[in-house]
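All protein chains but one are shown in place.
Let's look at chain A:
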Amino acid sequence: MAAEDARYRQSTQYKLWSFSPAQLSATREKTNALAKATISERLLSRPPPAASAPTSGSNTPNPSSQMQGAGDLPEFLTPAEELRLLNHYTAELLRASDFLQYSVAIRATSAIFFRRFYVANSIMTYPPTEMLKTCLFFGNKVNGVYLHAEQFAANFPKTTAEGILAGEFLLCQGLRFAFDVKHPYRALEAAMFELERYGDVDLTRLGTASKTARDILKFSPLMTDAYFHYTPSQIMLAALSLADEELYDRVVRETFHLAHTPAFPNAPPQSRKAAAAAEEKSRLLGPEMRDKVRAAIASCRSMLAQEPPARMTGYWGTPAQTDAVKPSLRKLRKCRDPDRFDLVALHKARREQALRNGDADDEDGRVPAGSSLDGDDDAAVFGNVEERDAKRRKVKKGLEDPFGGPL
């Protein structure tokens, strides 16, 4: 088992995407603060349209820009509101996935991609309604299902292949190019085999527990931060404990069955090594470790219990849910990043800029002198504000509900 731990520690899920709760919330606060600062700066640096062209602007009515003139910044989302929207859109992603009948692995991978992306990127910066579709598209790809972007886009109203693909590189960057997500489903199967192996567990009961636990795993850990804090097997055991506490208890007792056997320092050298190994084993499978594991699983369990599977349908278009997120959505419409919310335009502009800079990919081994290093040459990328606004207005209409009404 220790070898599996060592292997897990090599995974990107552990190395890049595991945080303590304190670290995660600090990161989210930082992300939120950074986005606020950047967006404020961008809004303030834009030419105040109402002041400069008060009379000529009959063909450019833009209510949002009037409200966002210089010195008049919108109210930004708080980290808590961002989290609420993240959950809201994660539920939307699951709904879309179920509608399109994607596999459990694709569904879960896409949801985790979505949550990972928004750890260091704000919902105010990149449009969640677009990113969740890109996550689903990319989640399929990573799991070996290669959809045609056109066909995929046709599943959603007001969605183009271009729109899906515009966010793909961005998503990859946000994921640190780590595409492997380890899920708890397989661990659950293993636990069921283990329980069956004991020989005295009622199989009907086992089947019920397995199904309940699987339903939990298909919702609760995807709607919470469980994947960031716990290993797949911890998540699985927490779900099992919610499904059937006694069975969970049995697995833990049977696994950590050894009493602690200290090694004898005075033993002859040839047996000392074996004794040390035995001690290590008894430590790993002994009562002390058992209690540690239990504590971890108890805290994971209470996290999962906050989002029981029964809540799933509650997220989808019910009046209560709509009311809960409405104020945040209204805020979001006013405070989003003017240079990032249209991913297609962003993607296009970046490409065009690359061509202009002669960044034709270093065939001669040179780095173009003007190539930017801080990534914030948006003035160059976004020369034409008006054109962009027009595009944004067009896109905005489609942002309300990417999937149309409730299914």
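Following the convention adopted for this analysis, contacts are C-beta pairs under 8 Å (C-beta built on N, C-alpha and C of every residue); 3 or more make two chains touch, one makes a residue touch a chain; residues count from 1.
Heads up, the rule we're going with is that contacts and distances are computed from a predicted model.
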item	value
"MMS19 nucleotide excision repair protein", "UBC core domain-containing protein", "RAB20, member RAS onco family" or "TFIIH complex serine/threonine-protein kinase subunit kin28" - which is the UniProt name of the missing chain	"TFIIH complex serine/threonine-protein kinase subunit kin28"
Which of A:173, A:271 or A:318 contacts the chain that the document leaves out	A:173
From A:237, A:332 or A:345, residue that would touch the chain that is not displayed	A:237
Touch criterion as defined above, residue of A:100, A:142, A:258 or A:305 at the omitted chain	A:142
Missing-partner contacts on chain A, residue numbers	1-6, 8-12, 14-23, 26-27, 30-31, 34, 103-105, 117, 119-122, 125, 137-138, 141-144, 146-149, 161, 164-165, 168-174, 176-180, 182, 184-187, 189-191, 194, 229, 231-234, 236-237, 252, 255, 280, 284, 289, 292-293, 295-297, 299, 347, 350-351, 353-355, 357, 359-367, 371-376
